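In this view, the complex is presented without one of its protein chains, the others remaining in place.
Up next, chain A:
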């Protein structure tokens, strides 16, 4: 490398360091502030590093403010999101590996749902759930976003590459169709399952709108709805708010940092060029 190239590398590195620092700054600020006792927030100028570290906000969230219940509900939603992912994988497999009447039009219908904006379906979906008697139930919260066209599309793309001979051989051995799916297809698809699994976890953990619309009862609130409530009711308790945000954000950042390689690879799989 010439000196000019070297200095260009350094320049790019410095620009990205400054930009990257600004990107993570809100997270650092949140995590540090969550440890400050409430009086320290009134200080001017604000202290960057907490003078006294306290965990009181976390205790308050979980002991007095129902965050334990919210956390449980959020985890239930995450669990059902994974069931939804299995349904997506099944549909992707059905479209990829079987010839049947109506395959093409049905698949185009699935893709067409990608273009429908959420604002248009929001009210009718509520009316449908209301008609089914599912408002203020966990089922009602989970159902509307259980399956998604994009995931079905990705599973279909990947599973089309599984050789037919392999499935045929297993079939000759007398395995049922669903067993082939569980014991042959899913293990082969582990890379796309990993990507979808992480994205499913993130989406389930972060889900906000349907829990907000469907749950009237605090016992069905998720972390995001509970946090929204906290923001309104304790708008001047910044320590409490920052701790609540940290409860939502830190687990997802840990999951992201552990598995980020898979997310980054997703974009090579989907083949956007």
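Going forward, a residue touches a chain if its C-beta (ideal position, glycine included) is under 8 Å from a C-beta of that chain, and two chains touch if they have at least 3 such contacts; residues count from 1.
Everything below uses one rule, namely that contacts and distances are computed from a predicted model.
Colleague: Identify the UniProt protein name of the omitted chain, choosing among "Zinc-finger domain-containing protein", "ABC transporter, permease protein ugpA", "RNA polymerase sigma-70 factor, ECF subfamily" or "Putative isoquinoline 1-oxidoreductase subunit beta".
Modeller: "ABC transporter, permease protein ugpA"
Colleague: Since one chain isn't shown, list which residues of chain A touch it in the complete complex.
Modeller: Residues of chain A in contact with the hidden chain: 8-9, 12-13, 15-17, 19-20, 23-24, 26-27, 29-30, 33, 41-42, 44-46, 87-88, 90-91, 93-95, 98, 100, 103, 106, 109-110, 112-113, 115-128, 130, 143-147, 149, 152, 171, 176-178, 181, 202, 205-206, 208-209, 213, 223-225, 227-228, 230-231, 238, 241-242, 244-245, 248-249, 252-253, 256-257, 260, 263-264, 267-268, 272-273.
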